[in-house]
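Just one protein chain is left out here, and the rest sit where they should.
On to chain A.
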């Protein structure tokens, strides 16, 4: 009995709410609209399957993966493909875009500049030492370098991106 009273009271309170508040009506929506089937296309059209026309479609479709390198005799840009680096104590692998993984990270509003060398395999400590002897004359202060063997990367304080890229390309990496 008590439950009944409670429900009737609730209903009454609802009815007062309805009279006072505006009810939003949704006329159509994604869920209640019928499924689209058999669209009536009134325009006349011709269906063609000519290979001479389809080749233009294939030509402009974006490739799904990065294209492989086609080796050239001469490169006019700064690019140079990786040479034969099998019998080396360490390797700096190329990225999927065939580029050398040396990056500059600028932080603290342009104040802090760190050079990252990534994708290093093999004797990373030897590479660290060789880079230090190469880069130290460019700096007035002792070079600050972090060699991370686990991630295969070296972080150097300062902007040495172009110098390291040049050094690596000279050695066919």
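The rule is short, and it goes like this: contacts are C-beta pairs under 8 Å (C-beta built on N, C-alpha and C of every residue); 3 or more make two chains touch, one makes a residue touch a chain; residues count from 1.
The working rule: contacts and distances are computed from a predicted model.
Enquirer: The hidden chain: which UniProt name fits, "Oil body-associated protein 1A", "Bola-like protein", "Trafficking protein particle complex subunit 8" or "Large ribosomal subunit protein uL15m"?
Expert: Answer from the record: the omitted chain is "Large ribosomal subunit protein uL15m".
Enquirer: Thinking of the whole complex, not just what is shown, which of A:33, A:76 or A:107 touches the missing chain?
Expert: Going through A:33, A:76 or A:107 one by one, A:76 is the residue touching the chain not shown.
Enquirer: Spell out the interface residues on chain A facing the chain that's missing from view.
Expert: The missing chain touches chain A at positions 43-50, 53-57, 59-63, 66-70, 72, 75-79, 97-98.
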